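Structure provided below as structure tokens; questions to follow.
All protein chains of the complex are present and in place, except for one that has been dropped.
Each chain gets a letter, A, B and C, in the order it is written, and its residues are counted from 1.
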Amino acid sequence: MLSTRRSLTVEFGHCDPSGIVFNPNYFQWLDFSVHALLAAAGLTLKGLVTERGMDGIPLVDMKAKFFAPSRWGDVLDLEVGFAKLHRSAFEIEHKVWNAGTLAMEAIETRVWTVFDHEAKRIKAKAIPDDIVALFTGEAKGD
Amino acid sequence: MLSTRRSLTVEFGHCDPSGIVFNPNYFQWLDFSVHALLAAAGLTLKGLVTERGMDGIPLVDMKAKFFAPSRWGDVLDLEVGFAKLHRSAFEIEHKVWNAGTLAMEAIETRVWTVFDHEAKRIKAKAIPDDIVALFTGEAKGD
Amino acid sequence: MLSTRRSLTVEFGHCDPSGIVFNPNYFQWLDFSVHALLAAAGLTLKGLVTERGMDGIPLVDMKAKFFAPSRWGDVLDLEVGFAKLHRSAFEIEHKVWNAGTLAMEAIETRVWTVFDHEAKRIKAKAIPDDIVALFTGEAKGD
Partner (left out) sequence: MLSTRRSLTVEFGHCDPSGIVFNPNYFQWLDFSVHALLAAAGLTLKGLVTERGMDGIPLVDMKAKFFAPSRWGDVLDLEVGFAKLHRSAFEIEHKVWNAGTLAMEAIETRVWTVFDHEAKRIKAKAIPDDIVALFTGEAKGD
């Protein structure tokens, strides 16, 4: 399965009056990681929408565990990878490391959607085979 | 068990280029709800730290499900309540309603901690009985 | 000139390790205020775009002065009003009060833009007369 990693420095403004990262910031970073993972597959959300008729990959489930606080100045190492691919949904796994310690981990599920012009609403659709091949890492993105 | 609710208008700036709420904003609102729940118990995090020797209630687990997107201008109704009390941890349940539809729900677990001056680190401690009574709603806060 | 006001409670998560509001949050609140001011004129950015061919009101200038810090739990009173209307630009004035003390004030300038299909880029355009009448308060919005 395709995965990637990048690092990030915790800024003063990411922290709350306790001096540790305000927890919603982790979820912002996880979202950035999802886009980094698409980029590692040679894809962008914008390209999928404009060129592939995809309507979005809405988050439907997020399970996160927090093991250790991160503080201002800490350099975090963010690992992200596809974990499971279903017919029209996929799971992404995140691990956030802080100086060798696992600070938090999460599994999120997103759905591949298209816009149903008859029903006038979005609906789940099977992830196209070539996209599956990019997600598994069998095919290489540009 | 004690619970409370409040409402919130989704702002333009809460939404992403898809036109729907950028998902980390929900986690920010859930954190605000936790403080609203403490307030409903007549408590503040600051007061617990300065008057009760508590060191914080770090988030250790978050499980969220998203059912429907929220859009700019939507008025959300945020329900929050204590769900389960353990010896030194407690679960808080959130439901976010959008015009009668459940937009998302979450269960988070937080731990009651004190600072262990010998070990020089925080540790979990039993939630004091009078605080338990406020969380269950058996006692009334100021 | 049209003006409006609303209040807001400073949350734990709005504050930084110094215990005071992390300054970028003020700019987020000012942006929310701009939308509240449009609403007071019976307008929405979305409606102006879809019904009036407007392309946006990009911020081009922001001047802010900070007089006193705001802290977690403080209830802020946000005043916002049109200050000056130019041909294709307008100034909005903000005052943020904290328990009767002026915490910060700002003047921002935004431009009324339309999309120039020939040049394929946005350009400033004169604010329509009926919109000017709503901004000055001479006409009433719905």
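To be clear about the criterion, a residue touches a chain if its C-beta (ideal position, glycine included) is under 8 Å from a C-beta of that chain, and two chains touch if they have at least 3 such contacts.
As the structure is a prediction and not an experimental result, all values here were calculated from the model.
Quickly run down the residues of subunit C that touch the omitted chain.
Where subunit C meets the chain not shown: residues 18, 20, 22-25, 27-28, 30-31, 56, 58-67, 69.
Contacts of subunit A with the missing chain: which residues?
With respect to the unshown chain, the touching residues of subunit A are 11-13, 28, 31-32, 35, 44-46, 72-73.
Could I get the residues of subunit B that touch the absent chain, sorted low to high?
12-13, 15-19, 22, 24, 72
The rule is short, and it goes like this: only the chains that are shown with their structure count from here on.
What whole-number Å value describes the gap between the mean CA coordinates of subunit A and subunit B?
It comes to 24 Å between the two C-alpha centres.
Using the touch rule from the top of the page, what residues of subunit A touch 2 or more other chains?
18, 22, 24
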